[in-house]
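All protein chains but one are shown at their positions in the complex.
The chains carry the letters A and B, assigned in the order they are written, with residues numbered from 1 in each.
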Amino acid sequence: MKILNNTVPSKQQLMASDRQLATVIDLNKCMGCQSCVVACKNLWTEREDAHHMRWMSVATAPGSLYPRDFEKKGGGYDQQGNAQAGELPSMVDSGDAFTFNHQEVLYEGNAQSKKLEPTSALGGAPEWGYNWEEDQGKGEWPNPYFFYMPRKCNHCSQPACVDACSRNAIYKREDGIVLIDQDKCEGHRHCVAACPYKMIFFNPVTQKSEKCIECFPRIDQKIASACNRQCPGRTRAFGFLDDRNSLVYRLVEEFKVAIPLHPEYGTTPNVFYVPPMSPQAFDDNNELTDEMRIPDSVLEGYFGPGVHKALAILLAEREKKKQGEASELMDLLISRKWQDRFAEFTNHPV
Amino acid sequence: MKKGTTTLPRRDFLKLSGGAVGLSLVTLNGCTSPSFLSSVSKGTAKLAYSSWEDVYTKEWRWDKVSWGSHNNQCLPAACSFRVYSKNGIVWREEQHAQSDASSDAYPDYNPMGCQKGCAFHNLLYSEERLRYPMKRAGERGEGKWQRISWDQALTEVADAILDAHAEVGSDGFHIDSPHLHAGSVATAGIGRLGNQLGAISPDTNVAIGDDLKGVSQVFGKMRMGMTSDNMFDAEILIFSNTNWSYTATPMYHFITEARYNGSEVVLVNPDYNPSTIHADIHVPVLPASDAALWLGVSQVMIEEEIYHRDFILEQTDMPILVRLDNDKFLSAAEIDGGRSDQLYFYDSGIAGIAKAPRAQLIYNGQQELDGRWRVSLKDGTTVEVETVFRKLKDKLNREYTPELAGAKCGVTAKLIRTLARKIATKRTHFYNGFSSAKTYHGDLSERATLLMLGLSGNWGKPGTGFNNFLMTIDHVGHVGSTDKTIAQGKMADQARTLQQVTQLVKSQDPDASEEDVHLALAVMSQRQSGSVPPAIWMYRYAGYNKLWDRKEWQDPALSKTFGEYLSEGLAKGYIDPVYQCDPAKQPRVIMYQCHNPLRRQRSGARMYIEELWPKAKMIFSVETRMSSSAAYSDILLPAAWYYEKMDTTMVFAHYPFQSMQQQAVNPPGEALAEWDIYRNLMAKISARAAARGMKQFVDRAGATRLYSDLESRFTINGELNNNRDVVREMVAYSAATGSFPSDYTLEKYEQDGQARITSLGNSTQHHTNASDWNVKKPNFALGWHVEKKLPYPTHTRRAQFYMDHEWFIESGEALPVHKDSPPVGGDHPFHLIGGHARISVHTLHMSNPHFLKLHRGQPVLFINDQTANEKGIADGDQVRMFNDYDETEFQASLSAAVGRDQVVTYMWEPYQFKNWKSHDAMTIGLPKPTQLAMNYTQCRFHSSTGSPNPTTDRDIQVSIEKVKEA
Partner (left out) sequence: MKVPYIKQHADVFLDPNAGLWKKSAVGRFNLMPTPIKMIEHLSPFMANSTEYGKVNQIESRIAHNGAKITILLSWQDATRNDAIRDLDQFIDGVAVMFPFTSNANPLTMGDAENPVNAWFWRADKEEPYDVIAHGYGSSKRRIGKELGLVVNSSYQDGRWTVVFQRALRAGLISHQQVNFAPDKVTGISFAVWDGGNADRAAQKSFSGGWEPLELEA
């Protein structure tokens, strides 16, 4: 965003950025461990007013994901670029913020008559919550399938949230990070409705909306964002999308194996996923086939038709390795040196 | 207000004022200490934030950054972290992430550390944290507490211990298998405490059930391992009895990266467990039927002659001769009056039997692999003998063709053949988790697995192996038992002891290897340690005779109950009397440190409460958090946790580093480091003994010990006064043994934060692992046997698949076979499987709200979706799980990832269940009595291995029904 003083910025000015930071998440490596989630939470949202917010989330796919059924809640743009109406996730949709009864269970002389149990932030027993569908997936025995879907703000190139905020409180930094100015936000939540990924969260105490800030204070120190750096599965690549030496560039632009989630939402997201190569399926006689067990249609439903080509490239390159041949792509995905995943953002947070 | 510390009755966000919360009002603004970040950013361009952005930037500033790690006893439990604190409170932690690869050819270890570590500090400030000494104010377990002073708490504990000494003897004081969770210093401390007071303690590792008996039976040892990067060299990676995405989170990338590197990944689990999603092949075995699978694979390798003949001739007992008349090995005792452990080959070069080498593996004759011959004994009789291979081949052909094996394990014959052909022709690494050690016939499964690996020549080479459990804790063991520091000349003493034991062992067996000597030393040390076999201890003291002697629950192939085997074993000398757990000496004081038996001990929620604890006049716990078990204590002594005391990690070979743990902040309230608690307790016992006119006591070995010098013996005359002294001594030990560079110091360690292991020192495990340690390459076990032809420490001196102990013969397990799990707890339609939870190590993180909000926040039971539909169970329904013995309730989670007749759950804290009874209460943990054959070379009790695991709970049969709404 470059805005001259004392002028009302245009949406174009608010959305403009010189460069674009991007994250790649390798779904062939993600084990659903939630390390990125706790890394983010402890840094930014371990607050009484923000327990329901998961700027970074991991859910089991297929499923209702996080926030619950966000794919059915609208927002984004249609193919002609028209803004689409959206709904607001509720507290329960947002994963709830359970409280627990340790005092009653442990210290109030109730012997074994009380058990430790969650209470919804809205009172009563939880109806649904964050990661509620953990490890459930779909399919039918012996061909069940699932994969993990890590999500955070896409820091879109056409951010619907920026477009939706009548207060002009949302803007892109020059590195492409989308931020909500907490001084300007009045909590009207048009951004929440407009974000097709529902990665903006309303804080009912401050009555302002909040979202992933891509750990910009770290970025400014050339330290990769917490979710990216703290991922023990080494699923993440991070850097500027126009940096030809960055792993994000190579996976997204050069090898084209990292693709966005729901590209049809029309916001040009900047989180990219390496789609999962699932285990071989069994046929009706319980014999192993050469087919992967996640149906193509399921993956296409998430990543669009581009997923087929990305998977074909991955499989072909892996086959080279199986045959003892070299594959630069596979070596990039391995990244023997973990730091190679983060382009210039390799400082350690000391 | 510290995040997480507020104790609002209900976290109703509506009632919160905006003043105390909210991004724009972060409480950190008041911090006046210099920011570590500002110094780092010196010289960089000044960043101009708009004022609101400053709020976030201010949140990214700290008073102090320390080294931290977590002795969580996960894998690897040694991750190096940076710990960020401000105003005396830890706010966050993050992986240090500077653990280099062995070489550029392999992935590095970064960023070592998982969700448990990345959120550990949340545990420091939650409601289950213990902050003050407390005494129960109601009945045991009633949950009424009064805060008391340290002086009162230690006085009452000291008096109780002195009472136990007076009434029963020093073995009236029991330390119930303390977990290593408390850290290296605490573990050494409780070891010293037990030693000084002559206490007895069920062996922790066996009590946990982390002992793969089948591996010991084959190799004579269980303590072997690899560095994680060894997997990168495998062409096939097989995982079984494990769920690495939950339990080895920071190492899981070695699997996904090996897959990208061209390795084929095969996961063998009854359920489609979460680690399986990145496999190429899921082998959906029926629960507890892995033995049948691998025996089927072995049959194919033999049938199709794709096994590695030279490897098994040299490395295994396959060419050793067995008598057909009594199923025992043919021994020199019968041939020429020689040693009973001198066994024979048949050598076709000389057309007769020949002594199998014992000092090494090389045999320069022509030993036969397959055959049956007639042999004359010294008494003039002749007997028929055949090779182990012949016995095996016949057995496999009779019972384990792919079709027959497939029927037992639920895998198609075609897939069994496919696996056999792949494994026989490719470098195969097999990772077997500890679930097999928690399966009644898990030893058979391990033996069958190793058989398949042996037939395919897949150990002792890069990219192969059967990873077990190489955990170097000699620095802990040293401080736990020594009477001298390194500076005082401990190493010379140790060398002298080793020399004496070497002479003794060699005098009994000139062919003994260095490894044999170390194991003999380990066996002797175990006898003196006060450590006893947990199964025997539980049988004698915790009332488990009421469960384990029930004939209807045991293996139908056995004619005797556990108790009858125990009596017979003691009578026949199979069991050393020092391990008998004298029923006349019942526990009077029981101490706990990081042990939660209401979860960990199978059916502990019944037996401990009903049988064991009523025998104790005092139960006291040294704990950081209120566990279900701690809630039954008479006295609670609050301990400092990680980040609150100096410590150092232990080493699991997967991650060949030791990490420094500094004290970042003070412990809360009056909590103290365990070392301080134990030192103070020793002083208090001396004082109370003096006041009561008690001068001395007689320990188990019959030696007289004074009460007056307990503290000075505990601290070695003040050399080891506190955690810092102890960590310094541990570093000195590691430097002296070569685990660290010889000039390494505590000061250097504090600077570095972590230290790469430069060798396995001169420990028992250095020998059992039997490989040179190389920091520049992946490490794996058994290299000395395969490359240097050193003998295995087994009865046959080889990797041994035939067990000729009479109990193995009578139970039909002389060879590895498949047996269905016995109907422990009764005959019910569902097979219960599971293991560690994703977000907790044991119950450590389980009851913490930060972690509880990462899932449903309550215990769930995974049930197959179709099965559930048929039973009218919907997702989220409350279901009752029961067997003949007990019952519990879960919330149902429906998933196709679970087989039709399986149910899967993980570890929970008992107080998350109705009546505080988790499913562990109904699992009984029946130990396999044949493992009481503790006289057999490879079944000896030492190094936290040997004796039956009282923890069998996988594949318990249960019934499920929907709970009717009240």
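Here is the rule we use: contacts are C-beta pairs under 8 Å (C-beta built on N, C-alpha and C of every residue); 3 or more make two chains touch, one makes a residue touch a chain.
Please read these numbers as outputs of a predicted model, since none were measured by experiment.
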Listed residues A:V37, A:A59, A:A160 or A:V248, member touching the removed chain: A:A160
Residue, one of A:G32, A:P62 or A:P89, that touches the chain absent here: A:P89
Residue among A:F202, A:F255 or A:F303 that touches the chain left out of view: A:F202
Among A:R19, A:H188 or A:K320, residue touching the chain not depicted: A:H188
In chain A, positions touching the absent partner: 8, 11, 52, 75, 82-91, 93-94, 122, 160, 163-168, 186, 188-190, 193-194, 201-202, 204, 207
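In the analysis below, only the chains that are shown with their structure count from here on.
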Between chain A and chain B, centroid-to-centroid distance (C-alpha), Å: 36
Residue ranges of chain A in contact with chain B within the complex: 26, 28-29, 31-35, 37-39, 41-44, 46-51, 95, 97-100, 102-103, 105-113, 115-119, 121, 123, 126, 129-132, 134-148, 179, 181-184, 203-208, 210, 213, 215-218, 220-221, 226, 229-234, 276, 278-280, 285-288, 318, 321-324, 330, 333-339, 348-350
